[in-house]
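A quick write-up on the structure given underneath.
Note that one protein chain of the assembly has been removed; the remaining protein chains are unaltered in position.
Labels for the chains are A, B, C, D and E, by order of writing; each one numbers its residues from 1.
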């Protein structure tokens, strides 16, 4: 059940028995020569929708633009400053809380968002913990990345080993090929990209990783691998989500 | 051409000859008993994609959550504060400007966003006009709503007349039915909703318009009307967009 | 009754029977070769004071500096960023609300302020609608421009027709001449200014409209026209104001 | 020469030989039983205009709403938060600096503004001193209160002695009576108000000083004293202003 | 009793009978050729700890970085923008208020902080005075500088007279020599530094006061003078602190 494709009365009905919501959050940034700029939004979105079907938990619209300052050396990358994304997360949570939602499961697709989302959650809790207003409802937020799954890691290792890499990975590219089979862009890659050696600003990133990939060889990606990865992710995250919702 | 489904090298190639981009912006809020909560994001997104195909202009990801405080009395509605949306717009524009984009065509689907987007544009220009830094590139932003089209207005009038309404209109519901034929939710409506009488906060809205609609009777909507409306909108906005891009 | 020329006990007395207040808001910016930089503050201020006399509604001090980034290419123009003006509007409303004021009638004199004031109002309502605190009092704000009046439009058309223009209009200059007869600055204008063709930042404005006027020929202005325009505006806005205050 | 009553071409001409500007800043807040709510804006405005005439220095519009949280226990008082006033001051200075103004003489009428204006000035200088952008022009701002004058203090002492007080003083009320002889509000005061004993928030203020005055007996005020005080203030501030403008 | 060296249970016990806390606040900035960069944090810290012992009032950790934009022309100086320090002060006060602290005695060591701390206090009170939330507890904050003491002034005058100066004073250097006898840095100074002539930004400061001192000859400093100054400050501030805590 997707929030965007529901009516307010359906949501009201949902809230009679449940109060959790899946919040997919991604990024819009370069993913190497053949990788889609939307990769980090597409992956959590497809997993979130499947996870929603599996668990019956409502799925919010994907927050598709994230903290990607380090990718701005490559055309088309977009970026919210961390402070902006924190305001977005806060407003989404607070407006949904008005209706009775109180368990927010952020399903993330971009490493660069992790710190900021955790900071956003701490900022939200600070309002309550500092008691500038009476606490009406105890909100809880948690963050999982779609790849935080033993199943996903095992498939990635089996299929790609050292070619998986850290950015524009074989696995995430596979998921986008599974999701958008009409947008598979095969490119000739001469080999694995330079290995991870840290990142600072966007000029630094481009100097270290000239075509945008980090450590990966995504020409090994396949739609079928994408399908397996999504299945594995949904299975493991369903467990996480249910444990979060059942937490006393 | 959608930014999310492109690679950075395709965008770099695009920027060799063009510098415009379509920025769809919507809202996630109640649309009456049978209307989808995503209506105001769905409409500009479908128009934007068709407009991109028609004109060859790149389409950014939809900013799907807008200024909808007045709808928060109905479950599922989400809201960014105006100051938050202004930061989002600013960051998107500034990060795209880094690559060479300098003509931003905001294609909006929600009346409640209009003032804030104009304020956001003025805030962006203030940075340049106040000259806190040397001006490197003259950015231009403009805003059109998908219904700012003689063709759209003419079809709405022809088909719905006084039943069109101001919120959860027959026309916007028709567009969502055209876009998502599997999510058509027929509901029995006893008649036209209360006519427009102003809006203040969310409690005020719910008191004035108890089921969320304003002045409309969207049970008259049809997918076919949606198709015609999208066609008309794309045709008229293509003219607007090209004039904007050609402005000296 | 002007707030600035009242005592706190007079205001306390006023609040025993009324809760509305007129908030004049303007701008300080170039108005062409002969136009006063204060034009957009002077016009709403004179109308507001007369409107206050007519209706017995209290008049707040004029917020005289507005969003005028596009005028910064001309010496003497001042500008608040939209985010700053939004904070000003919020603080004024919130501090007056403490005393019991709950109907705020913004009487505006500058087109460039409209979007920002609407965004400010939405930001104020967001605080309530997002329910971060219990709602104590239902505030309502509305915005009218001094020229939002059939009477004003009719006089402008009768006297100036196509020479009225869009900035440094014959009508607004007439009002300032009526208000400050000692500061009438007659200048030779060789003809009507370039017609409206859009505005982006301040450099763009100056290039399109080299002497600051848009489409107008304010050498046709007269103090007597100013008097008639103020009368017409007050008459029409009194109706609007009373309807706003009487709204259930 | 008042900015509001000038044209942009007059300002451009002024800037050919001068670069200083007087920035009157006040407050809108209770001034005891008979004192005008606008007292702290009226006093610096009348002094600023006379000072401008005396010295030929341009006078900006009065920023009439200040930091007056402690007065909010009395009806009609308005307040900007310090952070808001800091943004206002910053935007005014930065937009005027665009034209070539670089010496800003804040002429203040409200004790509660002093700290915030100094903080605002430090914030403005921080932008330059932190070198986030190349320094184009060395801005200088200074603050004087209209009563920072040996002449003013001497007249106050001569006329009122211990009855002068700290808020709603005999002197400031006299200045408003001189400025607005039609708005003299005589009230019977049973004696001097409670002496200064500190101030915290607005409830605390009202408890300590029940009618709003601090230590004063403004029934002793006269329009003639107001005239003498303005003369004295202008004379002494002219010296201060010229020294500021002549500083190497 | 220092907060940092206490356990939460000790603080809980303290709060059973008391609700005041000493908040030392300083700066990290150049203090002339031989002066320690930490001077303005060291002085209030040593006084605060002694004052805490004398009065039994708890001492918070020192906020050691202040508003020092004007010192940024000298290596090693650090600076918080006023708006940042205001947020820090607000968060510290609000989080301590949660536990029951309601009397905050800011003990300051840097002239450049005074305006900003007063603005921060007004900002905190604005939240209450504007009544955006029900007032739970009446917070009070006050500010004293460690040199606000007749005893301190008398010793400074006796020992240093006109050589005391305004920055990198003999007295503050003496206090640091008393506090850190192992870090006494004797330098040859050819004479008293240039006298106070105002300060604007950091370039202006360095031009006026080339070695960082203002009007002082700190080679006259001695650890023994530091000891006497601390004793005198603690004695006088103890009186101030107790009067503040006893205020009805």
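Definition applied: a contact is a pair of C-beta atoms (placed from the backbone, for glycine too) under 8 Å apart; a residue touches a chain by one contact, two chains touch by 3 or more.
Predicted, not measured: the structure shown is a model, and the values here were computed from it.
**Student:** In the whole complex, not just what's shown, which of E:38, E:52, E:112 or E:226 touches the removed chain?
**Tutor:** The one listed residue touching the chain not shown is E:38.
**Student:** Pick out which of A:58, A:86, A:189 or A:241 touches the chain that's been left out of the picture.
**Tutor:** A:86
**Student:** For the chain left off this view, which of E:22, E:65 or E:234 is in contact with it?
**Tutor:** Here the residue in touch with the unshown chain is E:65.
**Student:** Touching the hidden chain in the complete assembly: which of B:95, B:113 or B:233 does that?
**Tutor:** Residue touching the chain left out of view: B:95.
**Student:** Spell out the interface residues on chain E facing the chain that's missing from view.
**Tutor:** Residues of chain E in contact with the hidden chain: 2-12, 15, 28, 30-38, 41-42, 60-65, 72, 74-81, 83-84, 87-88, 90-92, 95-96, 98-100, 180, 183, 185, 212.
**Student:** Please identify, in ascending order, the residues of chain D that touch the omitted chain?
**Tutor:** For chain D, the residues touching the absent chain are 129-134.
**Student:** With the missing chain put back, which residues of chain A would touch it? List them for me.
**Tutor:** 67, 69-70, 72-73, 79, 81-83, 86, 112, 114-116, 118-120, 122-123, 125-126, 128-131, 135, 138-142, 198, 200-204, 247
Here is the rule we use: only the chains that are shown with their structure count from here on.
**Student:** Which one of A-E, A-B or B-D makes the same contacts as C-D, at least in over half of the residue pairs?
**Tutor:** Matching more than half of the contact pairs of C-D: A-B.
**Student:** Where are there more C-beta contacts: C-E or A-B?
**Tutor:** Pair with more contacting C-beta pairs, C-E versus A-B: A-B.
**Student:** Averaging over Cα atoms per chain, report the distance between chain A and chain B in Å.
**Tutor:** 25
**Student:** Just give me the whole-number Å value for how far the CA centre of chain D lies from that of chain E.
**Tutor:** Chain D and chain E have C-alpha centres separated by 29 Å.
**Student:** Going by the contact rule already set, what residues in chain B reach two or more other chains?
**Tutor:** 72, 79, 81, 83, 129-131
**Student:** Name the graph shape formed by the protein chains and their touching pairs; answer line, ring, star, complete or other.
**Tutor:** Graph shape, chains as nodes and touching pairs as edges: none of the named types, so other.
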